[in-house]
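First the structure, in the form of structure tokens, and then the observations on it.
Presenting chain A:
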Amino acid sequence: MESVGSIILYFVIAVAIVVFSVLTVTTRKILRSATYLLFTLFATAALYFSLDYEFLGAVQIAVYAGGIVVLFVFSILLTSKPGDKSEKLASKKRVLGLFAALAMLVVSGYALVSRCCMFAGKPAMEALTMHKVGETLMGTGEGEYLLPFEAISVLLLACIIGGVVVARKR
Partner candidate 1 sequence: MFDNILIYFVVIPLIMLGGLALCKNIKQIRTVAVIGSTALIVLSVVLLMGYLEQRAAGAMAEMLYVDSWTWFTPLNINLAVGVDGISVAMLMLSSIIVFAGTFASWKINPLPKEFFLWLILLSVGVFGFFISIDLFTMFMFYEVALIPMYLLIGVWGSGNKNYSAMKLTLMLMGGSAFLMLGLIGIYYHSAPEGGQLTWNILEISQNGAIDKGWQYFLFPLTFVGFGVLGAMFPFHTWSPDGHASAPTAVSMLHAGVLMKLGGYGCFRVAIYLMPEAANELSWIFLILTGISVVYGAFSACVQTDLKYINAYSSVSHCGLVLFAILMLNTTAMTGAIMQMLSHGLMTALFFALIGMIYGRTHTRDIRLMGGLMKIMPFLAVCYVIAGMASLGLPGLSGFVAEMTIFVGSFQHADMFHRVFTIVACCSIVITAVYILRVVGKLLFGPVQDKHHLELTDATWWERLSAITLIVCVAAIGCFPNFFNELINFTFDGSIFKVLGMN
Partner candidate 2 sequence: MDITLMYYLIPSLIMFCCGVYGFITRKNMIAILISLELMLNAVDINFVVFNRFLFPGQLEGMFFTLFAIAIAAAETALAIAIIINIFRVAKNIDVRDLTKMKF
């Protein structure tokens, strides 16, 4: 039995996630879409906090909300022309998309519901200290991630170069 506060918090987060997700894809203005995405990402970060992964939540906010969404906004500003009207969805497309999404929902939902282990309660977890996160990230033993970390850094470097190369003016 959990505290009422945490239950309420959960529901707030869940409703936020659902509502803002739906709004992200249904709104017809692209800039609004990006804004709703930002809210969704914040809600997700909150979810991570509620699950005691503070570091992850912080990363989520910093990288996703702070970095990626800003990128989106800038690119939207760069690519939209002054007289742009908000796009209108073709009904056929919408039906197809709806069908795919619902099918996804049904199949996965059925799979979820039919699995009993999904109803396990939240077990206790010792506090995840920053120290531990750091050691895990920088260690070379089993279950430690120095190599992927380095790989990611190389990837990011490549991405920066690639981005410059692709986007630069000819």
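Candidate selection criterion: all candidates are chains of the complex that A comes from, given by their letters.
The criterion applied here is as follows: a residue touches a chain if its C-beta (ideal position, glycine included) is under 8 Å from a C-beta of that chain, and two chains touch if they have at least 3 such contacts; residues count from 1.
Owing to the predicted nature of the structure, the values given are computational and were not obtained by experimental measurement.
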Complex member in contact with chain A (any copy), out of 1 or 2
2
Show which residues of chain A lie in contact with candidate 2 when the two form their complex.
1-2, 6-7, 10, 13-14, 17-18, 21-22, 24-25, 30, 33-34, 37, 40-41, 44, 47-48, 51-53, 56, 59-60, 63-64, 67-68, 71-72, 75-76, 78-79, 87, 89, 93-94, 96-98, 100-102, 104-105, 108-109, 112, 117-125, 128, 132-133, 136-137, 143, 145, 148, 152, 155-156, 158-160, 162-164, 166-167, 169
